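One protein chain is absent from this view; the other protein chains keep their places.
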Amino acid sequence: MSELIFEISRRGRCARAQKPAAVSGRSEIPQHLRRKAEPVLPEVSELDAVRHYTGLSQKNFAIDTHFYPLGSCTMKYNPRAANALAMLPPFLAGHPLADATLSQGLLACLHDLQEMLKAVTGMSAVCLAPAAGAQGEFAGVAMIRAYHEARGDSVRMEMLVPDAAHGTNPASAAMCGYRVREIPTLADGDLDLEALKLAVGPQTAGIMLTNPSTLGVFERHILAIAAIVHDAGGLLYYDGANLNAILGKARPGDMGFDVIHLNLHKTFSTPHGGGGPGAGPVGVGDRLLPYLPVPLVAKEGDAYRWLTERDRPHSIGRLSAFAGNVGVLLRAYVYARMLGREGLPRVAEYATLNANYLQKKLELAGFQPAFPRRRASHEFIVTLKALEKAIGVRAWDFAKRLLDYGFHAPTSYFPQLVPECLLIEPTETESKDTLDAFIDAMAKIRREAESDPRLLHDAPHELSAKRLDEVKAAREPNLRWRP
Amino acid sequence: MSELIFEISRRGRCARAQKPAAVSGRSEIPQHLRRKAEPVLPEVSELDAVRHYTGLSQKNFAIDTHFYPLGSCTMKYNPRAANALAMLPPFLAGHPLADATLSQGLLACLHDLQEMLKAVTGMSAVCLAPAAGAQGEFAGVAMIRAYHEARGDSVRMEMLVPDAAHGTNPASAAMCGYRVREIPTLADGDLDLEALKLAVGPQTAGIMLTNPSTLGVFERHILAIAAIVHDAGGLLYYDGANLNAILGKARPGDMGFDVIHLNLHKTFSTPHGGGGPGAGPVGVGDRLLPYLPVPLVAKEGDAYRWLTERDRPHSIGRLSAFAGNVGVLLRAYVYARMLGREGLPRVAEYATLNANYLQKKLELAGFQPAFPRRRASHEFIVTLKALEKAIGVRAWDFAKRLLDYGFHAPTSYFPQLVPECLLIEPTETESKDTLDAFIDAMAKIRREAESDPRLLHDAPHELSAKRLDEVKAAREPNLRWRP
Amino acid sequence: MPFIPHTEEDVAQMLATLGVPGIEALFDEIPAELRCGDLPGIPAGLNEMQVARLLAERAAQDKTSQCFAGAGAYEHHIPAAVWQIATRGEFYSAYTPYQAEASQGTLQVLYEYQTMMANLMAMEVSNASLYDGASALAEAVLMAVRANPKSASKRVLMPRTVHPAYRRVVRNIVRNQGIELPELPYDPATGATSLEALAAYRGGDVAALVIPQPNFFGVLEDVDALTDWAAANGALAIAVVNPTAMALLKPPGEWGGRGADIACGEGQPLGIPLCSGGPYFGFLCCRMEHVRQMPGRIVGATTDSEGRRGFVLTLQAREQHIRRSKATSNICTNQGLMVTAAAIYLSLLGAAGLSDVAAACHGNTLALLEGLTALPGVERRFGAPLFHEAVVTLPVDAAELLKLLARDGIVGGVALGGDYPELGSRALLVCATETKTRGDMDAYVDAVATLLRG
Partner (left out) sequence: MPFIPHTEEDVAQMLATLGVPGIEALFDEIPAELRCGDLPGIPAGLNEMQVARLLAERAAQDKTSQCFAGAGAYEHHIPAAVWQIATRGEFYSAYTPYQAEASQGTLQVLYEYQTMMANLMAMEVSNASLYDGASALAEAVLMAVRANPKSASKRVLMPRTVHPAYRRVVRNIVRNQGIELPELPYDPATGATSLEALAAYRGGDVAALVIPQPNFFGVLEDVDALTDWAAANGALAIAVVNPTAMALLKPPGEWGGRGADIACGEGQPLGIPLCSGGPYFGFLCCRMEHVRQMPGRIVGATTDSEGRRGFVLTLQAREQHIRRSKATSNICTNQGLMVTAAAIYLSLLGAAGLSDVAAACHGNTLALLEGLTALPGVERRFGAPLFHEAVVTLPVDAAELLKLLARDGIVGGVALGGDYPELGSRALLVCATETKTRGDMDAYVDAVATLLRG
């Protein structure tokens, strides 16, 4: 167990090289507005800080150290070039409100990225600003609402969401003031069209879909769904979480979606950073064009500039103070340029090949795919329900034991539709060798479950922490250190 | 155990983004000069390579992760700013033979560094080019030889070296064609002046001294030594390995040394990099001025340029193709500027405080200092001879067991003069807390030695490798992987 | 194939396992009419060397020589260690730490960050970040409406001295939830929120009052009075503050008689590069009693099966992946890596260092102001004390002056006429942080002087 930085702090110790040079002590801050006691912050030397955080980093699994088949998260290799180039000093030094003449190079990159995202999704326009998928979803739903309102269609207050959807979908719809209605899924993984037909009506604002769905299969009746919803006067929202599966092979714009978001930190391989920053650009068809959030990058002649509220009076406006996660966008741009038109479809091809291979081999090893008759998209679900019934070993235990074998665990218990599920997404950047090693580990753990289930119940055994008590954490919240 | 990069290679796999764009296949290389079979090099993806080397890095102890009290090596914090600034793109892009107008910024830094090293050592001129301490030593001894030869003094073919000297001293002298004669050390750690008087003569080219010596004590009779050697017609060479102990407190130039080298990777905190690159600038007094190696940086008006063989006809010449380890010099320059005139002497002060404190506390904990009546310099020696006799636990075992406690081992069995010795150098960048934790570990291991010596004999137990068989490695050399 | 490791042999074996003739067959569930062909809008791929050159050329076009703009994004020195460590693969390429045992590095950093931020704000708890300052304020407004048991209204009072972009963002985000955001005017002499304007709301049902410190003009608000007004009127007090300033200024937890209820703001000053606007991070702190209304990730300490301390994501019942449409927010991915950088930054600065930075910013801005107002026709606009920004009135159009300064790479400040028409087109917001030397400020004043003469 590492000590906390506060526990290695000593009164008066500091990283002296970081203190600014003394300036005149001039101040006009009145006494009653001044801070009385110094805040308790770490008091350490520079070496202490470097050693502490270097040491902590080594306690993480990460793409750079481990296979990370975390379904719905698209944990693929984050090119080091993207990091280096996004951190070129002139990019880092740009002030967000500086005159556009001082950031023509950056704006050119962002404009190119807008264009590439349009091309690969089949949408009419793209706004890069949303800071993450959920903010993109919010923006998308807010545009749907703005569209209906602009038409005076104010009774459309219900958003349809499949029961297998990401939790952000209903949460985003609720933030836009919508009621949420769930649409069930059929046993083959496709949406229940009959239920959908019954659900739509004059109250329908739209439907939010992920395709391929969170069940790891392509929604085959997407054109029928689009017709049903559009005929009822609703719009279609595309959750881009799984775009990696069809990149360059099929485009949401061609499927009838009116608005989409992309997770650049998934499909365009920007780093997850231990929980962000991401980037969730939104794209729209012609109908929603006026409502796109700001800012956008416009090219006028040879010059680029930001379009803001003034240029876009019908916009749903800005969702962050400035232009969103520009540094993330630069990384995505570098990635997209490196792949180019040949490379982008290959992402979908090899992600799909890896997922199907892994599903097949696991099935051969005795695991039960949730949708054995379907093609896997870039991910697939295995259910451990039988094992749980027979031996009492749960998906969670399986997940924890995988950590001991040097593999990050798959997503577990999502989607909630499938009991005791593991949602497995290998991504295109992992080799067959790695997949084979993972399959071996899964098979071994299965045997362990049968011969010595405690090995799984108590897992992990080999990490810096043993099984952590999450219940205690929630019941007795300890959310900060106190001396 | 990690697989080798070759063992994870697969025929035809590669990091495609690193392949240059196709060029015209034009070639004028005749068939008989072409390579027939591709060399066996790794065939891995970029992710494979990143994961492999990131994983390997985690198997190292380093300053950034562990206390590293390695005597005579000055393992102190390497400021991250120095790394960032030395790698500014314009510095990295400079070609060594480019016109000097294209590297005025770099040359200004190097010239400043020359001046600062002169000031802190008390020498008349400094050449930054030697790539490491040993090359600096070679340069220094070669200058001594050039000096005597220029005076027609060709019988001076013997170099005096204390018996406690670093191995590089006699080796460097030998490379310059000198016979080496060892001078014994007295029980108090000082050089045996009587023996020295007997040893000097018309055959004496000079003497190579480290001060404070490798025994961790200041050579108190240095002025007498200088007089004896100078009177005999010899010159004095200063091995700067221990300059950290007296930085800004005493200067080799004032002690009578004619030539010195510095280890910037020790005293000026450039990184050791797992075994280099270092930098071993040499400084000279007036007598050896003509013989300094090239290149040097000259300031002429406001402009800087390299001085080469043409400018310096009596120089011993260049020892590397270009200007030495420029990137290392930049790091040292950043460090020196950050410390400045106030900070440099504090290095010696706190390095000395830490060493004396640690020696004292270890003595109180029952360890036997080799020179208990002397002040420690920035380092000191503990001998485990008594323990070895009583229990059969050797210094080496002690060292290995320290690794289990999360401390790098001190230097052991050097200097060879002191049996079963540990040479301990804490440096100024470690805190009292770290020293106290180290003392606790030492005391614990001592108790372990008494209660369960096998714990030490078999150590380390907690690392990625158990005790490695060095004898086997030398007897059955396996120096490369073969399929 | 960049970033795809498959050898021909791998592919052949995998296809054989699947019993399909080629990869294309794996897409056979996608209706044929939906399959797209080439991607004409997308250029051919570049290798790393080519893309590196392209980006270096683009970067070379962008040359800010000196920056005197603030307005929510501040140029500070960032210790080299911060990003050399934050971009280590183990932090950079890890996911949100759902698997706690395999993520103790990130989790401990977040727990330390929460402690630092709570201490800096003198608040009880902090979350582990939101997207940026503006969206953090929006979340704070939503949270306050949920958390205020005394208020039935959804009315949150918003001073006009709050950053104009923040006010827009709040409006855009809460618009569809029936929340009212009446704006409070400022005193045109002092630039601080007018306490008189609050009189209209006394006794009315107000869910919360937003209190900026310093405000958008750089001016210090009378935070004690505003906080006490909120307490007296059953409203929660939402502080939106600059974190650097909090090393010097009274922190939200100590405002008025009982402190602010929620404190939020932009984390960028704590070690995050300007980078034309992002990624930054929003912070949000509150009283413990409101923690279950807090949006975003929260890390808690717990124990492992051997009783040793460890860290996990906790109180997840608030979040969208559990609670779906009933969640406190839709936020999922937040700004973890930025917070990692901020934790390293705060560790390297410490309280004394941060306070020195704040003092240097304050002193430099006063010095800059002195230099500027010595020029004919340049005047300080507001009388109240300021922190590290100031509004000056110029004898010329501010936007035009900025365009001219930009020719020399100087970001001369931010023109205020658009957002505050009442201040006129000659109002300029300037800022000088600890990165500015006497010489920098003199050069800036000279450049302005030259343009004013010319």
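Each chain carries a letter (A, B and C) given by its place in the written order, and its residues are counted from 1.
Throughout what follows, contacts are C-beta pairs under 8 Å (C-beta built on N, C-alpha and C of every residue); 3 or more make two chains touch, one makes a residue touch a chain.
Keep in mind that what you see is a predicted model, and the values were worked out from it rather than measured.
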item: Chains in view that touch the one left out, judged over the entire complex; value: A, B, C
item: Sole residue of B:H265, B:R305 or B:R446 that reaches the chain not shown, by the stated touch rule; value: B:H265
item: Missing-chain contacts mapped onto chain A; value: 10-13, 15-21, 44-48, 50, 54, 79-81, 83-85, 89
item: Chain C, residues in touch with the chain not shown (by the definition above); value: 48-49, 52, 77, 79-80, 84, 87-88, 434-435
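Just so it is clear, only the chains that are shown with their structure count from here on.
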item: For chain B paired with chain C, centre-to-centre distance based on mean C-alpha positions, whole Å; value: 46
item: Centroid distance [mean C-alpha coordinates] between chain C and chain A, Å; value: 20
item: Averaged-CA centre spacing for the pair chain B and chain A, given as whole angstrom; value: 48
item: Residue list for chain B, restricted to those that touch at least two other chains; value: 10, 13, 17, 45-48, 50, 54, 79-81
item: Shared-contact residues (touching 2 or more other chains) in chain C; value: 1-6, 10, 47-48, 56, 79, 81, 85, 89-90
